[in-house]
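Here it is: the structure, laid out below.
All protein chains but one are shown at their positions in the complex.
Labels for the chains are A and B, by order of writing; each one numbers its residues from 1.
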Amino acid sequence: MFKATIDADILKSSIETLSVLVDEARFRISTEGLSVRAVDPANVAMVSFELTASAFDDFAADDCEIGMDLTKINDILGVAEKNEKATLELDELSQRMSIHIGGFSYTLSLLDPSTIRAEPRIPQLELPAEVVLNGKELQKAVKAAEKISDHMSLGVDEDIFYMEAEGDTDKVRLEMPREQLIDLKSGEARSLFSLDYLSDIVKPASKSNEVTLELGRDYPIRISFTVAEGAGKISYLLAPRIESD
Amino acid sequence: MFKATIDADILKSSIETLSVLVDEARFRISTEGLSVRAVDPANVAMVSFELTASAFDDFAADDCEIGMDLTKINDILGVAEKNEKATLELDELSQRMSIHIGGFSYTLSLLDPSTIRAEPRIPQLELPAEVVLNGKELQKAVKAAEKISDHMSLGVDEDIFYMEAEGDTDKVRLEMPREQLIDLKSGEARSLFSLDYLSDIVKPASKSNEVTLELGRDYPIRISFTVAEGAGKISYLLAPRIESD
Partner (left out) sequence: MFKATIDADILKSSIETLSVLVDEARFRISTEGLSVRAVDPANVAMVSFELTASAFDDFAADDCEIGMDLTKINDILGVAEKNEKATLELDELSQRMSIHIGGFSYTLSLLDPSTIRAEPRIPQLELPAEVVLNGKELQKAVKAAEKISDHMSLGVDEDIFYMEAEGDTDKVRLEMPREQLIDLKSGEARSLFSLDYLSDIVKPASKSNEVTLELGRDYPIRISFTVAEGAGKISYLLAPRIESD
């Protein structure tokens, strides 16, 4: 059993955090909310997503797992107008989800969860450095790097968070000292990442005022932020590339 | 003889109601105004268009028939700024139309009307149900259906106007009860239409606050609305598709 009502905008931004990495996802539903863990087809990035029952106006659910086509839901949520509510209701017998938004009733066939890639195990990582900044600033840095290269380094050097990208002939570097950041925990950190992934991930992150980056030396980066006033939590883990000297 | 001045915006929206179905049209000019009847190349939809002399600031004409390339006129009207007037003047000898808009003078070769498809006969139809609604609402319903399928059903069920679209696996339904409509005349009505045509037709209709739909059981739909404060009348007739069960 699953029946829930939520602000369509919140649901839309939540789905978008997943759809930058995967087209289909297994949603784990419990009395406490929804959660998804997914890894992209190339095994480079992973997303861990949680939307607690408190993000919903109404929420009633038993434990279950369903598969959904994210592109379809994104499309459907596109009809919602500002401040409209979306009501989801699962029909377990027919394996269909009905979605009601502003007079429209959609009936969507679910995907068989067993056909969707299994949930990844989230690795335990000790990431020494931590940077908290505005999502828009992060997106701007990624866009600047894209003009020069298809990889970018992110690192911490004492009281400075920096990013650097180097093309065949040109280079760009951005330094953000502690006072331009919301928070900085210094530590040894510098890793190279593919801009393909970073630019997808910073799209949803750019809507958040507070994005947390956790970094290490040639280690994955963890990029996390919340939605729905903290009731939704998104965390990406992106594997580093090997930096050639 | 034909010489007339009109608000360029009104002329532009009028031409657009035709150009969603055909690229060239025969305009019938009389002392009472302009009129066009055209059928699309596949014989699925028909438009009947009328712009009476009162829609014009100045209007002087003898009976005649001219052929025009709608894409060219649309292009030309694109240079008009808000509230600018367009003056049309026919040169019968050279078979050219001159169009003056804000300092620009266009001279456009007319098409030989005999090379343009003949006017269709408008069939006499008894359409039992009638729905009047805002054009934007109609467009929204069509857009929602397009996400699921390439056909949609429109029907009336007692006090409810509904639309429904069904894809291979998914379904959408919108119900609008009488109180959400401007007017409803109930009657037996449900027909299936191609979304290709409907989405073209609702583009000009979406600018109108009052669009009238006339419907029957597996019958064509008539979609009508006015422009230029009632001085222009547009009416589409769209053939139904066969609904397979």
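We take it that a residue touches a chain if its C-beta (ideal position, glycine included) is under 8 Å from a C-beta of that chain, and two chains touch if they have at least 3 such contacts.
Values in this document were obtained by computation on a predicted structure and should not be read as measured data.
Asks: Could you tell which one of A:175, A:188 or A:243 touches the chain left off the display?
Replies: Answering carefully, the residue with contact to the hidden chain is A:175.
Asks: With respect to the chain omitted from the figure, which of A:12, A:96, A:117 or A:140 is a touching residue?
Replies: A:140
Asks: Among B:2, B:27, B:59 or B:106, which one is in touch with the chain left out?
Replies: Spelled out, the listed residue whose C-beta touches the missing chain is B:106.
Asks: Pick out the residues on chain A that sit against the missing chain.
Replies: Chain A touches the missing chain through residues 140, 143-144, 147-148, 169-176, 180.
Asks: Which residue numbers on chain B touch the omitted chain?
Replies: Touch set of chain B with respect to the missing chain: 72, 75-76, 78-79, 103-109.
In this text, only the chains that are shown with their structure count from here on.
Asks: What rotation angle, rounded to the nearest 5 degrees, superposes the C-alpha atoms of chain A onto those of its identical copy chain B?
Replies: Rotating chain A by 120 degrees superposes it on chain B.
Asks: Measuring centre to centre with CA averages, how many angstrom lie between chain A and chain B?
Replies: Computed value for the inter-centroid distance: 45 Å.
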